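Attaching a single structure in structure tokens format; questions to follow.
Other chains of the complex are left out, but the ones given are in their true place.
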Amino acid sequence: MSKYNPPYFGSDYYPEDWNDEELVKDAQKMRDCGMNVARIAEFAWSKMEPREGQFEFAWLHRVVDTLAEYGIATIMGTPTATPPVWLGRKYPDIFLEQESGRRRAHGGRRHCCSNNPHYREYCARIVEKMAQEFADDENVIGWQIDNEIYAGSTWWLGQSAVVGCFCPVCQEAFRRRLKEKFGTPEAMNKAWNLGVFSQEYSDFDEVPAPRDAWVNPHHRLEWNTFQQESHIAFVHMQADILHKYVHVPVGTDVMPVHGLNYVDLHRKLDVVMFNHYNEPSNLWTLPFWFDMLRPLKKDVPFWNTETATCWNGSNSIDQSVKPEGFCYVNSLMPLALGGEANLYWLWRTHWGGHELMHGAVLDACGRPMHIYDEVCRTGRAMRKAAEFLNATRVRTQIALHFPTRIWNMFSAEPVLPPKQFGYLDTLRPYFYKPLLAELQRCDIIESGNDLDDYKLLITPMCLTLEENGMAERIRKWVEAGGIWIVGPLSDVRDLDGARYKDRPLGVLEEMTGVIWKYAVPDRDREIKCQWADGTPIETGPWLELYAPDSRSLASVASAPHSALVGQSILLRRRVGKGLVYVLGAFMDMEAMRRLYRIAMADAKIPQEEGDGLSFLAVERVGEKGLRGKILLEYAGKGGEYMLDIAAKDILSGKEYMPGRIKVEPYQMLVLKAR
Amino acid sequence: MSKYNPPYFGSDYYPEDWNDEELVKDAQKMRDCGMNVARIAEFAWSKMEPREGQFEFAWLHRVVDTLAEYGIATIMGTPTATPPVWLGRKYPDIFLEQESGRRRAHGGRRHCCSNNPHYREYCARIVEKMAQEFADDENVIGWQIDNEIYAGSTWWLGQSAVVGCFCPVCQEAFRRRLKEKFGTPEAMNKAWNLGVFSQEYSDFDEVPAPRDAWVNPHHRLEWNTFQQESHIAFVHMQADILHKYVHVPVGTDVMPVHGLNYVDLHRKLDVVMFNHYNEPSNLWTLPFWFDMLRPLKKDVPFWNTETATCWNGSNSIDQSVKPEGFCYVNSLMPLALGGEANLYWLWRTHWGGHELMHGAVLDACGRPMHIYDEVCRTGRAMRKAAEFLNATRVRTQIALHFPTRIWNMFSAEPVLPPKQFGYLDTLRPYFYKPLLAELQRCDIIESGNDLDDYKLLITPMCLTLEENGMAERIRKWVEAGGIWIVGPLSDVRDLDGARYKDRPLGVLEEMTGVIWKYAVPDRDREIKCQWADGTPIETGPWLELYAPDSRSLASVASAPHSALVGQSILLRRRVGKGLVYVLGAFMDMEAMRRLYRIAMADAKIPQEEGDGLSFLAVERVGEKGLRGKILLEYAGKGGEYMLDIAAKDILSGKEYMPGRIKVEPYQMLVLKAR
């Protein structure tokens, strides 16, 4: 139906950098290197509404039309991250108030308050005008709302930080929220244990913004969540407007950080958009995000809207030249894992401003960067694989919990020092990487996801099981036959981040019959554990110990304190038709792989064989028996894979028989089963 | 007379966390593990005065009574660290003004201005109400004023930091103080050398709070002292009120930091209370504090009001599981060194709020933590040793100067970079640890302490000798026969932190006849020294060199600069009947031990033999010839001790004869002489 078909391959483009002559040249060159889409306009509010109420779209139509002439579709961005100077001059209250009490100033981006009525009013208007203007343009194939919206400021440290805007509008909205949630101050006092430190409130008006104090962690958790939800509401306001006019997918490009609940965010969105910037040293972490994006919209392939061709950078570059092939697999990985688009940021290096050191396809003067041929090769591979990719979907039977609520709880209450024990930075190596090593694909899910499609569920570090009725829904799923690995640090808090007063765990003792004994920090890693057969296990900085019994799979072999020795760290319990593995420790890679293999056997999930820390193996299935596997080498060292089907690699044309095959560094094989 | 007898063993307890049913259970369990005291109420203002002027004490009586039913006495805390929200709402000026100009906000604790009249008025009233309410309750055996009151913010870095509150009330009070101290601005200008940088004031009203500037160090010193004294005055205000009503000891729990003058603080207090949180790596530093607490109230054993059973932590834990026996000796050490109480913070982990990761005796749901049995064992040991402990006192003949004024002077004028040369972090390893190694006990004293009880006095890094007439009092004590080790960095400043204009040292040259030559920093440790017999001495980052003569004990052997070679770093001088050792260097452990042995021989102090870096040996004496020694292993590695008496270990019942005996890791022996 559309003029344009996936996979989408393209880049961000800033017509505001260039004149019309350069625009034509750029469009030609995009086509020449195999592209079919460009993202534009995300920061161009001052071009569209140079003065209040004076709208100018002719230039933007010219851009869309010129791109289309060369076969390039447009993803249109709303420019709300960067209001024009006249708006801030008229309403200085649009700027967010920093923790210091100072308002942010004009310049930069994402510096406004999502709750501010003036800001929202003018955002709504520019979005509506754009929607009206381009609703019927067949060359616009998607809409992106705002850009990289995020409420946090120091997520990269995993630190417990107060986030967002402290302006009076936000404070007022926060107090209204508390009132709606708790009804009375007494209820809040009780939920947050505010009797301690005489923090009790008698009126919601007394509750300050969380600053200038040793902030109560429950207060902080609520505030951070409030700020995040304000951002989601801001996106939804735009989505509602766009949906009145446009008929193509609407999304917003998110980042590889938590802090907005992506499930909630996407309730009113049609497509998941994602930006990321990885290096060779951390490319293994990227599949994690695609495994998280894929289940957000089960039937709609996501769009990778930003990645670098060669390096990212603002006014300075903190990356090094990357090995040949990195760009290729980095660009193809989203398609292998369930996406249908890969766009670069950006087509042509900015010639001025904040980000002129960022890598691109062309340099500022229009010459190809060194990565140009690799980009073209990527485009060709995408075309070759297009039919197979479009006709198949990723298949997985495993799910791993990674809820936003938990991210926020670790921010407010980190358990161990956050720089050494960030939620993501702990969960990923301890629980996701062993799955990678086993060449298994999982869905990474929120607390509310349906579990019916999965045979094996992994729930580590999930401080509370109270959100979205998790505990009960998991219980039913286990009783019906599910295999559940739970812990450590799961089920130990209520929804507000408080401990249970009458039991150490919310439901696990009652559900499985295990008996909690002790929890201990082990920063210095002095506690040594072992499997029942005596195989040693190295454990991480936190242990939860259970009363041992005959169904204990692993336990403490030695410890600085005798009370700990012999206690169990892993227990197996039958619940209904299913099984629960109660895990109390952060175990080493080998031990976790062993546990996963045991549980996969329980769950009847076929095991894979190969160098899973070098490449991904992705099962793809389509209609009418169409199936195959994509292998994608991401470590630059190559490896071997035990192929279980006869297949042909669509990219190389090479035929494969079942058996051990080689995967070259940075190679992608699209193996269509015969 | 009292229902309750020392030693006191117990913990902090927060009835505000629990309902009455849990209270009863907790009281029972406290009794079960050998406890006889609980600290309560320190932050519970909002429970006692939920609305202005409406006082509710019934609940608190119920707590005290319930505890008493199970044999648990109460130490009652005044809740002034945490005013209720209504007070800050009515008088926002109670909150301290930060250096940034922003007021602190409700939440957390210790966030109010000690000089604010509204805060003081309401504090006085709640304290008086409590005093009236509980004055006659025989189960209340002591009162704790506020909690961990302290004026500083960055003491842990040893940094020169401006501290305290910058509000108008404080600024006004500071200017009044300057006027009282100096009389005229001219006098201040002269004392602080304000002619330099054109800083001179013509009116005290011109003096700003020390911020937003490269602050004059004398100004900073005065301000910091002022803030500290404001805190002391705030405590004294409460003490005066309590003393009108109550007849049991009143104290305030201080921390292992300086910055409040503990001698001044305790002038109006009856008992010294102390909180600390050590780990195995720094347990050797803990005796330092007990040696400092003991002389504060010569005849009153101090109370260790807080330590952890297993780890401390707020919302995260930055400690690791500790070896078995650590809790035992950590809990008993205060009793060995002159205390009569050890309480844990806390009995039962908070279930919500700021500090739910802190270790306790029971976890939040009431189950024993892994340390439970060790706690019980500690209680039993305390009971066994009670009679001997109560009947004897620690004996020492050595004193080490560690005045608050000097702490403050190093904060304002650090001499060498403060992160590498903190006062405490330099004094303790260089001057206290060699005493530990020699198994000697010293009193750690302020500038004003009486010296008559001591035979050997050590005064290193004591920048000024002007406070409390130190110089003249020491001179007389030496002339009467005292042995004094003084320097380096002693007697080099006047009381305001200025150098002498006409001499390098205040009194030492004149008193002893030594001749000061040079002072040099030696960050890179290139200067090598030696004893007169040629034994090499490693020296630290600062040296003061004296003209050598026949009474030089040690001197520079080699140096980057020829002017330094041959100069003396240690001179011995007879003064009256006594001796002065003028020390110019931070010497290595072996050299300091040698110097101490020489000086102890002069002072006729018997020497000890044993592994002093593994255990303490504490001489205890009582009436009617009662005497003995306590040995307490604190390093977890054990050692040998040359016992000079025949004695019986009260704890094990084992008899010992004079001679070499073994001390096991984390063992305490209470050796009562026969």
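In this document, chain identifiers A and B correspond to the written order of the chains, with residue numbering beginning at 1 in each.
The criterion applied here is as follows: a residue touches a chain if its C-beta (ideal position, glycine included) is under 8 Å from a C-beta of that chain, and two chains touch if they have at least 3 such contacts.
As the structure is a computational prediction, the values presented were derived from the model and not from experiment.
J.: If you could, jot down how many copies the complete complex is built from here, 2 of which are displayed.
T.: 3
Please note the rule applied: only the chains that are shown with their structure count from here on.
J.: Between subunit A and subunit B, what's the gap in Å when you average each chain's C-alpha atoms?
T.: Centres of subunit A and subunit B (C-alpha means) sit 50 Å apart.
J.: For the complex, give me every residue of subunit B touching subunit A.
T.: Residues in contact with subunit A: 14, 16-18, 22, 43-47, 50-51, 79, 82-86, 89, 98, 100, 102-109, 111, 310-311, 313, 315-324, 349-354, 356-357, 363-367, 369-374.
J.: Per the contact definition, I'd like the list of subunit A residues that touch subunit B in the complex.
T.: 100-101, 160, 191-202, 206, 208-219, 412-418, 421, 496-504, 516-524, 526-527, 541, 545, 559-564
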